[in-house]
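Notes for the one structure printed next.
Removed from the display is one protein chain of the complex; every other protein chain stays in position.
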Amino acid sequence: MTPTENSSNENNMEKKMSATTPSSLASVASNRQQRVPGTNLLGTGLETRGVHAWFGKKHVLSDVSLDFSAGTVTALIGPSGCGKSTYLRTLNRMHEFIPTAALAGEVLLDGQDIYAAGIDVTKIRLKVGMVFQKPNPFPSMTIGENVLSGLKLAQLKKSNTDDLLESCLVRAGLWSEVKDRLGEHGGALSGGQQQRLCIARSLAVEPQVLLMDEPCSALDPGSTFRIEETISELAKSMTIVIVTHNMQQAARVSDYTAFFLSDGGPGIMVETAPTSKIFSSPIDKRTEDYVTGRFG
Amino acid sequence: MRLMTLIENQSAAIPAPREITTKPRRSDQIFRGVVTLGGMSSLVILGLIALFLSIKGFNVLRVEQLSFITDSTWEVIDDGEGGVAQSTYGLGAMLVGTFLSALIAVAIGVPIATLTALYLTFYARGSVKRLLVSLIDLLAAFPSLLFGFWGFIVLMDSGEYWAKLLNKYLGFIPIFDVPAPIFARSPFIAGLVLAIMIIPIVTAISREIFDQTPLDRIQAAYALGASKLAMIRSVVIPYGRGGVIGGAMLGLGRAMGETVAVYTVLNIVYQINWQVLFGAGGNVASLILLKFGEAGPEEVDALMAAGLVLFLLTLVVNASSDILINKFGKKGR
Partner (left out) sequence: MTQLITPKPQTPWATTIQQRLNTAVLIVFGAALAGVAVKTTGLSGKLGFSVSFFVIASLLIFIQQYRLRDLAAAKDSLLSSFASLAIVLTLIPILSIVGTVVVRGYRNIHFGMFTEDMTMASVNDPVTAGGLLHALVGTIIMVGVALLVSFPIGLLTALYLTEIRGNLTRPIKFLVQAMSGVPSIVAGLFILSILIIPVTQELNGLMGSLALSILMIPTIARTAEEMLLLIPNELREAGVALGATQWRTVSGVVVPAAKSGLVTAIILGIARIIGETAPLLLVSGGADALNFNPASGPMGSLPYYIWKAFLTGGTEEAYGRAWGGMLILLIFIFTLFGLARLLSGRKVA
């Protein structure tokens, strides 16, 4: 990257980062090109109906019904502890790993309930991928092996792995930085690079939906910016659901936003709307209080 | 420009940290002294063990030198007047036996222990898991005499039977061949008993290591659509490999030093025997026990030298195991 390219990127970053008031958030959101759902042949997307979640006797998530249309980016915002991550994990059946977990309701992928009896859960996770908050590449594998690890783990046979490797890294925005060191170990990269590696890794199994659980919260602003660019690119070919604490980020990347809240009891989804609307004219007072910073 | 000067000035003004010293009170000085002395006890004791065994065994070692380890004759001929006319001391056969029985124990016990640890960590849940863990801890508490006893009376018949089968179908492999059809009290059976003895230790260490596998890597594997086997192969094993090997070496060390269990189960014959199914063998520890009762002063010295060899051997194995476990177990890759 030449010095001039560097500084112009920084200028863009500064412009985007300076938005802080709801109205400016709204204008940021509306500045983005609104994606119209259903224009891509990506199936019908992900739908959830009346999802509840429990940990043992504790009711942590109540009655969330939300649709994620194919090809859109939806942000889940809300204060900590209101069940956003728990909800995200019900979408790719990671919720059930906690020993006392239970749930009710339906999660439909292309019209089919992923919790139905007889469903092969590993197949679901191939279609609904996940990127975690803390980057977690496999340290015992090289960069190249990391990207393709999904294929190995699921025992999928692919003919041209080199092309797949390159395309995943390109889509994740990492190719130019690592193309000459694919044989190095995954742990040698910086935090932001590691996270993009994890994104590339989840792309290799060609998911329809990508879930991102606060993917940038552990990263510096520069890496955050790069990943947000990646998200915008990826949304052209899949559905993305991103949990974020950062409202500016929600305004920057998402088409739709859902606001979660918990008043000490189970978390609920208060309101969902196109992003520009939720920041400019939210319907519920609680949403308005949150996006204007009265609490959070 | 002004900003730079300000910063420069500030760095010039940062003082060096002060040295803080405390003179401890008298009682604390005594306290620290006593505790440090106590803490060094393990060093002192180990040092004394090495020292005194060497002193006692010195004469024999000086005469025998390397043949103490390589030769396989242990013979004391009395001169009829309470003294010794002629003697040779060579541990060779018993050293081979030590390694052989310990290796058999590790070859049988470590895979079972590792799989058991995988089962307990990734398959067992709740009260069943607690019960199983308690039972295995119980196994660790049994005295070695009990294993020897049980091995001799209960396991022997089955052990003979399996040995006969092995000999029948795999007898073309030299170590499974036998010079005579005596299958009872063989290194194989001793190895079986030792394997059962080391399983709880290796399981406990492996379990600790598997428990510490970083959860985020496990979740990453599952999120990519991995089955349990794929997850274990790609995350757990690379992480825990070193520590599990360390645990296996700990089991090896234990099996090498085992005395009464081997003494009761194995038919101690003083010659090198690689044919594990044949009823003859021994190890250094059981040799010491065997010869001690009737040993004259010189032979006792030789037994001390043997004890020194055993001590150093187990020290090296245990030290390596320690290094492996601490390097790979607590932190992993």
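The letters A and B name the chains in turn, as written, and every chain counts its residues from 1.
One rule holds in what follows: a contact is a pair of C-beta atoms (placed from the backbone, for glycine too) under 8 Å apart; a residue touches a chain by one contact, two chains touch by 3 or more.
Predicted model only: the values in this text are computed from it and were never measured.
Student: Which of the displayed chains are touched by the chain that has been omitted?
Tutor: Within the full complex, the chain not displayed touches A, B.
Student: Which residue among B:91, B:118, B:156 or B:190 touches the omitted chain?
Tutor: Reading the full complex, the residue touching the unseen chain is B:118.
Student: Looking at B:97, B:253 or B:282, which makes contact with the chain not pictured?
Tutor: Going through B:97, B:253 or B:282 one by one, B:253 is the residue touching the chain not shown.
Student: So which of A:76, A:103 or A:242 would be touching the chain we can't see?
Tutor: Considering all chains, including the one not shown, the answer is A:103.
Student: Please identify, in ascending order, the residues of chain B that touch the omitted chain?
Tutor: Touching the chain left out of view, chain B contributes residues 24-25, 27-28, 30-32, 34-43, 45-46, 48-49, 52-53, 55-56, 111-116, 118-120, 122-124, 132-139, 141-147, 149-150, 153-154, 161-162, 165, 196, 199, 203-204, 208, 227-230, 232, 250, 253-254, 256-260, 264, 285, 288-289, 292, 300, 303-304, 307, 310-311, 314-315, 317-319, 322.
Student: Just the residue numbers, please: which parts of chain A touch the chain that's not shown?
Tutor: On the side of chain A, residues 50, 52, 54, 59, 62-63, 93, 96, 101-105, 115-117, 120-122, 154-155 touch the unshown chain.
Keep in mind that, in the parts below, only the chains that are shown with their structure count from here on.
Student: Just how far, in Å, is the C-alpha centre of chain B from the one of chain A?
Tutor: One centre to the other, that is 49 Å.
Student: Which residues of chain B touch chain A in their complex?
Tutor: 125, 214, 216-217, 219-227, 230-231, 234-235, 238-239, 333
Student: Can you tell me which positions in chain A touch chain B when the two form their complex?
Tutor: It comes out as residues 92, 94, 97, 99, 122-123, 125-126, 129-130, 132, 134, 136-141, 149-150, 152-155, 198, 201-202, 205.
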